[in-house]
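The complex is shown incomplete by one protein chain, all other protein chains being positioned as in the whole.
Labels run A and B following the written order; every chain starts at residue 1.
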Amino acid sequence: MTTVARTPEPDYLHAQTNRKGIGAWIFSTDHKRIGILYLVSMLVFFIAAVTFGVLMRLEMLTPGKTIMQPQTYNTFFTLHGIMMIFLFIIPGLPAVFGNFLLPLMIGAKDVFFPRLNLFSWWLFVTGGLLALVSLFLPGGPADTGWTFYVPYSIRTTTNVIPALMAAFILGFSSILTGLNFITTIHRMRAPGMDWFKMPLFIWSLYSTAWIQILATPIIGITLLLVTIERLFGVGIFDPTLGGDPVLYQHLFWIYSHPAVYIVILPGLGVVSEILPVFARRTIFGYKVIAYSSLSIAFIGSLVWAHHMFTVGMSNTGMFIFSLLTFLVSIPSAIKVFNWIATLYKGSIKIEVPFLFVLAFIFQFSIGGLTGLMLGVLSVNIHVQDTYFVVGHFHYVMFGGTGFGLFAAMHYWFPKIFGRMYKNVPAFVGWLLMTIGLNLLYFPFLIMGYMGMPRRYYDYLPQFQTYHVISTVGSWILVLGIIIIFVNLILSLKKGAKAPMNPWGGKTLEWTVESPPPVENFHEIPVVEKGPYDYSEYEIKPEIAK
Amino acid sequence: MTTAAATHTHRDDVGSRMGMWLFLFTELILFGGLFIVYAVYRFKFPEQFQLAARELDTLVGTVNTIILLTSSLTVAMSITAIQQGKKHLSMMLIGITIIFALAFLVNKYFEWSHKISIGIYPQSPELLNKPPGEILYFGLYYVMTGLHALHVIIGMVVLAFSMVFIATGKINQQSYVKLEAGGLYWHLVDIIWIFLFPLFYLIS
Partner (left out) sequence: MSQPEEQHTQHSISYGRYILIWLGLLAFTGITVTLAGIDLGRWVIITSLVIASVKSLLVLNIFMHLKFEDKMFKIFALVAVATLTIFITLTFFDYAFY
């Protein structure tokens, strides 16, 4: 095979375009640059949302007033929720790592609709800015909680409408990303890559994209209806005009429950992606894991009313939703079992991405099991709207997907930025994050079980010890996060140059330079093997003759 | 070296249509949320919905249905025309579609103004005196037909762009997926009305 001499082309980070400066980035339709744009803008919102969280925990150090007024506290947990959910964790993995890696992992040069992709990011930024602006408009930021329950969201004089419209725009951004990913996965896989040779991260993005398409419009119309209700008093949800506030809750959760699967599925995909590499073993049960992603997407769309067990639904409804909630735990558990099986007889290499994945499995298991507890009607009556719920979802969202994000950041950092991060600070950061997170949220589970209500500014003295432990945990957690980010940012310039495949991965992104060239592949690859083929590492026993 | 937007070396019309269909599903679910609200409230207040529906003029509703169905016909035929290379026929058919859309909106305008003139609009004293089922019916009426009308306007704009693209040659006999996409959007607007019509006008 003759080697063709090529002038070395610049990678996507340094490529010249016909635009200068920031314009070369914010008007770029290159999926890799768009992924970075999402990363940077999301981190801005993440820092703001974490700040709200830290301040909330400071307030909760003592019963009664510690550092802020009750109204302020209400706006803080509203904004913390809106920003974390709509601006960080829902776009999260798909927007950053999906955008960057999907074309690379399937052997394509970009997504199917590159300009639409850029438009998605612009919508994201617009929604985020609108949410930030609502902080400063007269009337003050919304104090309804991120759930915007009626009738309070119709009556409150705070700036609900900008928050609603921000969420609406962000939903549209999410929809367009999902649309792009589905079309890309169907139409742009490299020759030879049939569905069951795709990496599992792609399967998770695919399942997530379907939820984005089919569930997000419901919240779109629901938030639009609340806006119309506030502006025109139409009567759709207003009980004084005959409306039904519980119907609002149904509509809200028809999206917002599948939304949490939009959040977790890519995180589960990252785990399936990283484990085989650091165990030097093919993933156990590839097809089952792929199908479990689809199953979670499907069943997860049927369970929404488990958020409403205490509002007075029909017994039949409650029974059915509780049953369906039990069912959705099955594919999730299947993944966990398959991951453990993957490690069995593997040759383990401890690297920071792997550590984040191990912590993910531990924390996701706690989150998942507490979720199952919440699905039990008799338990739910007692712990609904307590800190138990708050502990549960932080375990899955933060201990799960959040850690999945940090795992992905460290795993793909060499590929995306062409540098290796420094190991010791990364390890220290991981350790502090893991200790901090569990110190912060495990007491929530205990407190909630003992009756500490959520979104409460004040509390009975018997809960104080737990609150103090949690707040200290929040400091350790944030310290860990800071160390992680400082390490990654410094490594951008000072890290060792990354090779093409520092971890020994078998998926297509590791076959191109770090960072990748603009067009990803010089030639579209032809795929013959599966994505986790570590057969060369297997010690084959000799057959006795 | 230029960072060209990674262009498809092969044009993929099937993929383009796939993207449009996925977008249509989101529109379906968007209106679907409103249908859920309608279903629940009609279930709760069946007689009041019937009573309220008497205010609507079935003839105008039927005429509007026929207008939209015919507009779907003309836009579908415009695609056949461009497939045969008949630029002007295609543009004319799209133009007729837009005119039908306008007629639909004019009818809507008259319907709404009539109701407003007799005091049926959100927060009007007359409406607030009515039982809750009727208030909800008219609330849903305005929101659903209003959102639908907004989509009619968007569809008109999209189709107008298609006409321009045909004139400039961007849409032609070899490459007309943009017109197909616009047509698909228009048909969805029609389908939504196909369901709105019996739900609001034909409650006997």
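Operating definition for what follows: a residue touches a chain if its C-beta (ideal position, glycine included) is under 8 Å from a C-beta of that chain, and two chains touch if they have at least 3 such contacts.
Here the structure is a predicted model, which means the values were calculated and not measured.
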Among A:Arg187, A:Arg280 or A:Arg455, which one touches the chain that has been omitted from the display? A:Arg187
Touching residues (missing chain, whole complex) on chain A: 186-194, 210, 214, 218, 246-247, 250, 254, 301-302, 304-305, 313-317, 320-321
Across the whole complex, the chain not displayed is touched by chain B residues 8, 10-15, 17-18, 21-22, 25, 28-29, 32, 35-36, 39-40, 42-44, 58, 62, 65-66, 69-70, 72-73, 76-77, 80, 83-84, 180, 183-184, 187, 190-191, 194-195, 197-199, 201-204
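Please note the rule applied: only the chains that are shown with their structure count from here on.
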Intercentroid distance (Cα basis), chain B paired with chain A, Å: 35
Considering the complex alone, what residue numbers of chain A touch chain B? 9-10, 12, 15-18, 24, 28-31, 103, 109-110, 112-116, 175, 178-180, 182-183, 186-188, 213-218, 220-222, 225, 228, 232-236, 241-244, 247, 250-251, 254, 518-520
Chain A touches which residues of chain B in the complex? 1-6, 12, 14-15, 18-19, 22-23, 25-27, 29-34, 36-37, 40-41, 44-45, 122-123, 128, 131-133, 135-136, 139-140, 142-143
